[in-house]
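Other chains of the complex are left out, but the ones given are in their true place.
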Amino acid sequence: MSTPATRRPGPAFYALLFALAFMALGPIVLMVSNSLKLNVDITSPTASLLFTPTIRNYETALCNFLPYEPEHISRCDKTFGRALVNSLVISVAATAITLILGCMAAYALVRFRFMGRGVTSLTTLLVRMVPPAVLLVPVFGIWTFQFGIDGTLYGIVLVYVAMNLPFVIWILQSFIVQVPIQLEEAARMDGAGPFRTFFLVVLPLIRPGLAAAAIFTFRIAWNEFLLANALADRSTRTVPVTIVNSLTEYDIDWGVIMATGTLLAIPPILFTLVASRQIITGMTAGAVKG
Amino acid sequence: MPRIRFDRVEKSFGRTLVLPPLDLTLEDGEFTVLVGPSGCGKSTTLRLVAGLETLSGGEIWFDDRAIGKLEPKDRDVAMVFQDYALYPHMNIARNMSFALRLARQPKARIDSEVRRVAEMLNIAHLLERKPAELSGGQRQRVAMGRAMVRDAGVFLFDEPLSNLDAKLRARMRTELAEMRDTIDKNMIYVTHDQIEAMTLGDRIVVMNEGTIQQQGTAEDLFANPVNRFVAGFIGSPAMNFLDGEITGDRVAGDGFDLLLPAPLARRAEAAAGRRVEVGIRPSHIVLDGGAPIDLRVVVSEYLGAQSVLVTRCGAAEMRAEIASEDRIPTGETRRFGILTDDIMLFDRETGARL
Amino acid sequence: DPYEEYAGTTLVVNFPAHPHYDAAIRVLDQFTEETGIEVEVDQLQYLKMRERQTLELTKDEGDYDLIAFVVFSKADYVYADQLENLARYFMNPRLADPGYDQADLIPGYVENIGVAGGAKGYLPGQLGSAYGVPFGAETSILAYRTDIFERHGLTPPDTYEELLDLACRIPELEPGVGGMASRAASGHQASHAFLLHLAPLGGKVFDDAWEPVINDEAGVAAANALKTIVDCGPEGGTTFGPAEAAAAFKQGQAAMFLDSIAFAAGFEDPSESTVAGKVGYVMHPMGERRASQTGGFGLAIPKNAPNKEAAFLLLQWLTSKEGDFAVAMEGGNPSRFSTYADPELNAKYPYSETFGEALKFADPDWRPIIPVWGSINADIGTTMSQVLTEGLDPQEALDGVAERTRDTMEEAGYYTWSPAE
Amino acid sequence: MLANANRLTPYLFLAPAVAVMAVALLYPIGYMIWASFLDWNPSQRIGEADFVGLRNYVDLLGDAAFRESFWVTIRFAAIVVAFEMVLGVGLALLLDRELRGMTLLRTVFILPMMIAPIVVGLVWRYMYHPTVGTFNRVLDDLGLPSAPWLSDGDWAFASVVIADVWQWTPFIFILSLAALQSLPRSAIEAARIDGATGWQMIRHIKIPLMMPVLIVTALLRMIDAFKVLEVILVLTNGGPGLSTEILALRISRTASEFRELGYAAAMSNLLLILLLVLTLAMFGYTRLTEARTARLARAREIEVG
């Protein structure tokens, strides 16, 4: 119903929260602060909390976006911008498609008893157990020689959708189960067929689950490296691929890595902020008596 | 609008048999009220008509169409759920208009229809709220409104007014009665409220443990119950039952000995010596006149114009309904009169009325 | 003009992310200017590049006209028949530059990187033939801190004895400074570090009949040498990859560094290095013999390349005297003696001469380049890591490696022709 | 609902997802199963590889490194899943209240998961660095001896576990939080009236009601823990020795470094079987279906086909 009367949390709660937040954030703060340092400062054994921040690393990472040419950069990697766009397109598309297909399948597995349900559901889980490393070569071969979609964005989206579907299907099942079935009954009485019942009634009510699944799916699609590296060609490469590709064995440019890592983290964090707003209480309050 | 016919309909949940084979016909345009004790299968019966449960056996016919396998949306049925089942993510207006929107009705029609029904239900000021922000009775009214905006052939109401106050309930009753009279729908209505059952139903069907005990008009059931169950179930306060034995044209038991009226005596003749239960309605126990009986008044329950006296006749409890003006002190034993013309006799084993 | 026919073509080349190729990319504009051939570079981390190429080369028509390949890919690509034999091109008078001067190319590099089909299949020999040209090839040298050595009156080591002695003496003389920084992380790094010492100390992985001899005396000596170096090196050395080892040296945490010449430029860059200007370079010390590492990259034309002839022109241009020099001036690693001898280069990079000298001892066979090398390499690396961190006895460890290696070789068919024992 | 539905309906709902998975996963997996009977290097197309029957599997039995990494994997998965479940669920319970700035705070706890694994690996590698690393610096400031974070087998294992727990606890956290937020509020109110204290509420109401989600979450996390790759690759590359060489890493190296695809496929098939057995043993088929079927809502399903 409405906000329940809860006792204000005590200082212990805040202390614990602070400690946990510190642990969660520590490495990230380190990453961000190192991204503002010169390499000498990062690796110097005497480094301290005090340093003069520099945006050089960001200039390097983003050099092809800058209107000017920073002098410390001897060579500008022109692909970052394009990769960013690719990454965005791929992850958003993959997330959207995965969620839609996944929740539909989950719904079927939860609400219908039909021939092949057990097998379907277990197989779904099974395909998630295969490490991508072994799938790499066959996927590349099939995409290239059979489907002819190597190097295309939708080729990558396809494999991401498939990879994430099992997760989405399984996780959403347990959220769909919790939707009071009476609501679906009501919708059917109101003349909705199964699809409209699902999209108009069930889907809005599993928003917390969807949001959680979306965060996760987006994250995988955004950060995935292995398959993207194999399937993407020069024009469809994603940001993680460009990052990894710029690492050398000879000289880890910590500053630039941290800067790129920070930049790379921004879109999924924004996505998380938006999505986690959907994880809200009491979606089904007031629906039924029971 | 269809005539609904249950043809040996069965329903069980797992091993729990809820409806043993059930036959029932609901005529076109009829307002049928289902009553029966909690858990007797009323909701299940409605849900079978709606298509929300699969039949375990038998068939349901809408006119001459077997609908047992049809999807709910193809049955043209509107329903008010006992547990409301409101869409928690839609506001009230959208809850009520959902079916119309699905049917792609013109927006203007939807709005005016929703407003009309909402006003009738006193919830017009709540249209923007979500179900979670409503009181129990308001939710129930939304559930009601959701069915009433629709133009279905069959309406199913599952205790739609149980959480409303008497006044609103009376008003809703009137609305429903009007709806029953003006539009030609087939309506099935489940209620525990005797007044609703009696005032609304063209026909009342009394169920117990999944089987139909009796069906007929309110007067039929009240005046001529076929068995002890119906007699005890219909009428409020409920009929009193006294264990007795028939000897000749009298029936006697612990604390009473009554002369049976001629027609009843004739019917009872066959049962001479049999152990029976004597049914006496509280309204047939009067202060003056009738066959005398001594009752000890235990409690007097004030109900407004009437009061109910809880009394003891031997070990048995007897309730009598009297006008509140006639104050009876409790604790005393007093002579009352029984209008023996109206008493009923039931076989103590089978419960059948003699 | 030999280039005329191809002017306007866009070549797609696949280069590793590596300082040498960074330098090469900087001179590509010059190539385009001179020839009218456009070049588009796809630069990848070198292991990823290798993975990508593995897949790419199986295609019917590939994306790349010219690839840079890691030396140990030579076996895989040539074996799978995925590289063009360069003979076709050097034979073609319209393409081959008469002034190319093959003799000027450093032989150790060419043999190691470019040629296949001779002895043992992966080495030069009578029937060998070139599939690639070294470009960005490397050898090992010893870098040391001149200031520390001077302060304590030390001379840079020329033999392994001296090296190991100094490696452990310096931490005592100079507290907080490790003797020598070396890569040693589990896997490829530890294996690489071990092999670096194996050849000078007189060892080999296989004998001429492909029998593993890694566990002989020289092998054990190499393992012990590595262990000594790591033990006396900077703290946490067992997790170092080359970058960390170099970083430790740059940060003054080690007095010596024995690894590829490719790191030298970084040591001299004051924006990264605290020891710039205080580094001296000498040849890889000798044990039984002088044998420095050979490695790095070569250029090759894939069989499925769309523009092979233009690609050859680029390959030839980059590895020509002029090209090699231009790249070297940008900070690359020359592949020609003439470049190393160039005074202009020496003026800019004073250590070049030492490097040129060291190259004469580059050993093309310091590690086998055969298709099954990957798993053997990993096994050596893991086992070495156990020697370094878990105190596993070197002899025992290497015996184990030898045994497993033999099984691998057996399975791969290397003993098909040798009589069973 | 659930009664009287068209028998095609469930298949229509399933079709798109199944089609995508069949084309993009099952088909390649089919290849991989076939590949486990081949001697196949990635420079070959599959048709060119030699059929070797069960040789890859036979070799696996005698592969000491594989055995070792098998146990490392099991240990790793068990430990990280246990830690992450406890931490993640605990955190979710802690943050399941309506305070100001909650969305932001929740995002903070989700952050670690959003950083690219490769970057996570590098950041932690930096923090574990023997001299310039954060941890040893702190130890040093406290006057304690520095620890061999990545250079000793047991320490390295622990270090890898810590990094994984850091990165993946958010996974459990979000899903538990979403589950908590979907709980029927009325049951919680009832329990408050019935006198449940905070812990009793968690123990008797919240956890049992979250169970379907928790089971699936633990299961998915376990499966993923068996596939963790990038962070370990960057942190230790499986070392020192084989102390952190989990199967996924070994499989990936076998495929790309050793170029023995058939052997890698055989390993991954064994991993698959292992996971399946573990899944069924730990959760049981019934518990799994229970997570799917209605424990809560009116227990009805559509029966068709």
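In this document, chain identifiers A, B, C and D correspond to the written order of the chains, with residue numbering beginning at 1 in each.
FYI, a residue touches a chain if its C-beta (ideal position, glycine included) is under 8 Å from a C-beta of that chain, and two chains touch if they have at least 3 such contacts.
Source: prediction; values computed, not measured.
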Displayed chains are single representatives; whole-complex counts: A x1, B x2, C x1, D x1
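Here is the rule we go by: only the chains that are shown with their structure count from here on.
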Chain B-chain C separation of Cα centroids, rounded to whole Å: 93
Of all residues in chain B, the ones touching two or more other chains: 51-52, 71-72
Interface hub residues of chain C, defined as touching at least two other chains: 51, 55, 58, 244, 251, 253
Touch list for chain A against partner chain D, complex: 1, 3-4, 6, 9, 13, 16-17, 20-21, 23-28, 30-31, 34, 42-45, 47, 101-102, 104-105, 107-118, 120-121, 123-139, 141-142, 145, 158-159, 161-163, 165-167, 169-171, 173-175, 177-182, 184-185, 187-188, 194-195, 197-198, 206, 208-209, 211-212, 215-216, 219, 222-223, 225-226, 240, 243-244, 252, 254, 257-258, 260-261, 264-265, 268-269, 272-273, 276-277, 279-285, 290
Complex interface listing, chain A residues touching chain B: 1-2, 180, 182-183, 185-193, 196, 200-201, 204-205, 282-290
Chain A residues touching chain C - in the complex, by the definition given at the top: 38-40, 43-45, 72, 74-75, 77, 137, 140-141, 144, 151, 229-230, 233-234, 244-252
